[in-house]
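Down below is the structure, laid out as structure tokens.
Here the complex is missing a single protein chain, while all its other protein chains stay put.
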Amino acid sequence: MQIDNYLIRQTSLEKLFNNLIGNGKTVFAPQASEKRILFEKVKAFSEITDNYLVTTNAAKSVVFPRTEKLFSYKKTKETTEITDASTEAVPEVVLWGTRPCDAAAFIPLTDTFNGDYPDILYNNRRGKVYLLSFSCATCDEYCFCTSVNGSPGNTAGSDILFTKLSTGDYLAEVITEKGKKLVAENQTLFEAAPEEEKEPNLAKVKTYFNQDEIQAKLQNLFENPVWDEKSRACLGCGSCAFVCPVCSCFDIQDEKHGSKGTRLRCWDSCGFSLFTLHTSGHNPRETQGARWRQRILHKFLYMPDKSKVAGCVGCGRCSRVCPADINILETVTSI
Amino acid sequence: MTEFEPKIVAFVCNWCTYAGADLTGTSRIKYAQNVKIIRFPCTGRIDFMLLLKAFGEGADGIIVSGCHPNDCHYTSGNFHARRRWIMFRGLLDLLGIDVRRIQYSWVSAAEGAKWADVVNTTVTAIRELGPYTDYAKVANYLEKEANV
Amino acid sequence: MSKIGVFICHCGENISATVNCGKVAEVAGKLEGVAYSTDYKYMCSDPGQTIIKQMIKEKGLDGVVVAACSPRMHEPTFRKACSEAGLNPYLCEMANLREHCSWVHDKSDATTQKAIDIVRTLVEKVKHNKPLSTIKVPVTKKALVIGGGIAGIQASLDIANAGHQVVLVEKEPSIGGHMSQLSETFPTLDCSQCILTPRMVEVAQHPNITLMTYAELEKLDGFIGNFKATIRKKAKSIDEKLCTGCGLCTTKCPTKKIPSEFNEGLGFRTAIYVPFPQAVPNKPVIDKLNCQYYLKGKCKVCEKVCPTGAIRFDQEDELVELEVGAVVVATGFNIMTTSEFPEYGYGKYPDVITGLQFERLASASGPTLGEIRRPSDGKIPEKIVFIACAGSRDPAKGKPYCSKICCMYTAKHAMLYQHKVHHGESYVFYMDIRAAGKNYDEFTRRAIVEDKVNYLRGRVSKVYEENGKLIVKGVDTLLNAKPVEIEVDMVVLASAGVANPGSEELAQKMHISYDAYNFFSEAHPKLKPVETNTAGIYLAGACQAPKDIPETVAAASGAAAKVAILFSQNELSREPVVAVVNRSAPPLYSTCVGCFMCATACPYSAIGEEEIKDRKGNVIKKVAKVNPGLCQGCGTCVAFCRSKSIDLDGYTNEQMYSEVMALLNE
Partner (left out) sequence: MNELIQKAKSLLESDTVQVVIGYGKGSADKTRAIFLTKPEDCDQLLFDSRCVQNLAVYLTKHEIKHLGKPAIVAPIPVLRSILQLAVENQLKESDLVILGVSPESKLIEFDSFGAIELFLNAYKIQIDEKYKATIDKIKAMPVSERFAFWIKELEPCFKCYACRAACPLCYCPKCTVENNQPQWIPAASHLLGNLEWHVMRAMHLAGRCTDCEACYNACPMGIPIHLLTKSMLQDVEEHFGPYGPSVGKRNTLSSFNPDDKESFIR
């Protein structure tokens, strides 16, 4: 699809925001608090911060909530009545301020939920999401999008990508139909494309490795001391998976209250020892090393093998939050 | 509008309060229907999580009752329980879980009248506090919200 | 899917008058997992029980809820009925609709609804009940009796005469206890030693009794039928086998001015000593705290004079381990000393003495050979005051209870005084005369009427010394409450009976409970007066509360009978309500991580360690292990376990959790 370029004034951003809210959309945007910057529901433009590299949490929870009701039931002695969860009440959501890596993550995420069969709940939610991303002007030592076929100005996944120009105004690249719809609804705010080049306004993200090469190397790396060595300090928590914009493992839980109950889909993490524990007591991934290997292989080998897209977008969130400072980039580059 | 009837769960030990409540019955002392008893061998057995569960399942109030200090059938279960309650109460209070909704008491096997009084005053107190909507909102979050 | 039977009892009209039993049965029948539900007039009656048994067989029930009275009333009845029908008795639970519902609420829909809620809760519990079997424990048919006073002597003789082995442990060098110190006994005034000493000898000679004097309980582990007692035999510093009890050593011992315990400090003894002439065993011990050799390293006179060479200065305390099946605690009591009474001179007036000291003065074997002479100058007191309730019934002294024996012995003391000092004048200050007992009131009457003892109803506020006389200031409440001041030669305090020092530690060693005054607590004040809350440990005598001799002897025989009943069986059956540490699949084996917080919390030291080993015998981990014989089923451990690795059968986590859920959710 043809990408349309526009200029949007810095001052118009707030108007755009207000129009979105005014049109009944729910906006999630980076919000800063003492120790974290999170994608959160915002009501006013002033609540949004633009002083962030990436948020601590990923934006995936709008399409893949950390706890999602699948259905509820009510039993009597003879009957069971099931009510499927509905996404009808889910509003249209604008993700404001996603980074190109965040937006790119929706591609493998959607792949996963449309593998053997389409996941209705996911797709319904996904259909209601508008991704208004902002290019990265800065990066840090944890960023490596360029190593996984991404870039700080990558348009893949976003509906509109804004890039801040030297004037303080923004280049708006409108990528999808959804994006075009939004522009159409707010025509007065979008002006003719600027002259200024996009590239000089982007962060310079170092390229550490080549995804295809890594994928090839990993084919024969199942048995290797690197897994234990690099994961030695791993505490076995699930923070890496839960902040990852691509990780999509879940667990099914029933919550029962007398004769009523609900079935839920909850985030899970391959870092947990319980993740693969069998009822027999046997655990095919018995050590943290085996779990770390699974995480790397899944992202850099299995997923690209299966769906052509790596399971990592190089956002670096997992490394930033890891309480034991385990660094995914370090593991991958050491291979 | 009908009057609010609080749901109250009583966690009691078998040897003192359960027997005391038996005596209330034997003495035909009347009290409110709102309180239902769960029998434990000893207050030492009462897991704090069960109290939390009760609120989660919609209890408006809780009574925890056992043998007076030194009267424990098992010599020291109630002493352990008391320490646990002191800590638990402090934590709940910090978290804003309404500790006024948990009545702790010592009711011996001979204190049938005291049991009736504990029940009635607790029911009155909870009636005044009203339904525990703050907690119910948290407990029923999934039922109500669109989950985004 | 469970097949639970719910049986709603009307209890005549006791339940059905306020609860709609039919409705309860109807709603219960609709609960998931309930295969049968009915109501009946009297579930506990024979036809009622028959319904339950029939339905168990007919419907193949795998759980039963009887909604009737308190489980404390009829749980055994219905469990037995289930058992007779082939259902494990522990799959039966009772819902308390009578004491906790119908009797305490008026008839209303809310009352019926509450009954329904209670039944639903118990149905959910039963779904998680597991079949349990009673725990069998063997019985060691040997009893340990602690304390060699009249209570311990009586209990030992009774158990021994029933044909069982007894180990009698006494902390003093001789058995006999307080009774051996007494002069005469009320209400017959027969000589205490004359009736006691034959019993003491009988103990020493009984083939079933092993006597350990100068010995104390160091440790008690185990449980009913299977206790392990560690006894510390204190070093007597003599070889008992060689010693003939000739007494030469005691006459030659140079340290002669040690206040005699037996004579309550009114006489002296030597460092190597026999407490009293009729002592059993009649062999001396060396009091290491007062012996010149132990203090200064020089002397050894006794060793030199001993004709059999029986002195052993290098003897050390010996720890003896015993396996016993039952324990009788007969450690007796003590009395408050005069020093605890500031108003009566803090014990600094030598002629203000306790009742027990008076016994020694009146005793023919005492320091005055039975003549009543006052301690300060040996003069015969012309006027004497007895103060009853000295400390007893006095919350200010921390003893709000009545010591029970003082009224009688004070009357006895006054009589003995009047019998021995014919011209003497005696006064008794009392609060009430409590003389309930066979021939007791007649006895106190005799003191007043025949022996002309002056009874004054009132309290003594102060005793002080003036010109060699004791001034007793009190009040006579019967004569218009007029103050009384009497100048006397001697004052006897009927001081309160108190628990022995160290009772608290002893109770803790044995895991038995004790009251606020450190007297040991009986399991039930009326129906289990000689049992403690710890199965297999019984109480005899004044360690429980002050008691007179007949009562003590009766309690001792009662405790002995309980021991004999216990020993009449080879095996004991116990309720299987015990804690269990879980087992899970390898490589975990158990989710227990071995922090042993449960063990530190266990009131019965019932939790030990278990090593889990692999096939080669290497220890993989150490986990907690519950000794089902010791565990009493309080479940305190369960609430402490962070990984939920220990659970209590009968009150499991699943059961309790289900109850909470069911109570609040339909």
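Should a chain be cited, it is by its letter among A, B and C, assigned in written order, with residues numbered from 1 in that chain.
In this text, a contact is a pair of C-beta atoms (placed from the backbone, for glycine too) under 8 Å apart; a residue touches a chain by one contact, two chains touch by 3 or more.
Just so it is clear, the structure is predicted and the values come from calculations on it, not from any experiment.
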Visible chains that the absent chain touches, using the contact criterion stated earlier: A, B, C
Identified contact with the non-displayed chain, of C:Ala601, C:Val626, C:Ile646 or C:Leu664: C:Ala601
Contact set of chain A toward the excluded chain (per top definition): 33-36, 38, 56-57, 66-67, 140-142, 228, 232-233, 235-239, 241-243, 251, 253, 255, 264, 266-267, 269, 272, 274, 287-289, 319, 321, 323-325, 327, 330
Absent chain, residues of chain C that touch it: 584, 588, 591, 593-598, 600-601, 622, 640, 642-645, 653-654, 657-658
Where the unshown chain meets chain B, residue by residue: 48-49, 52-53, 56, 69-70, 76, 79-80, 82-100, 103-106, 118, 134-135, 138-139, 141-142
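As a working rule, only the chains that are shown with their structure count from here on.
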Chain contact topology (line, ring, star, complete or other): complete
Most widely separated chain from chain B, with each centre as the mean of CA atoms: A
Chain nearest the overall Cα centroid: B
Euclidean distance of C-alpha centroids - chain B vs chain C, Å: 33
Centre distance in Å when chain A and chain C are each reduced to the mean of their C-alpha atoms: 70
Intercentroid distance (Cα basis), chain B paired with chain A, Å: 45
Sites on chain C at which at least two other chains make contact: 661, 664-665
In chain B, residues with contacts to at least two other chains: 57
List of chain C residues in touch with chain A within their complex: 30-32, 34, 584-588, 661-662, 664-666
Touch list for chain A against partner chain B, complex: 26, 41, 61-62, 65, 67-69, 89-91, 93, 255, 257, 262, 264
Residue ranges of chain C touching chain B (in the complex, touch as defined): 70-73, 96, 98-100, 103-106, 108, 110-111, 113-114, 117-118, 121, 511-516, 533, 577, 601, 603-604, 632-636, 638-640, 648, 650-651, 653, 656-657, 659-661, 663-665
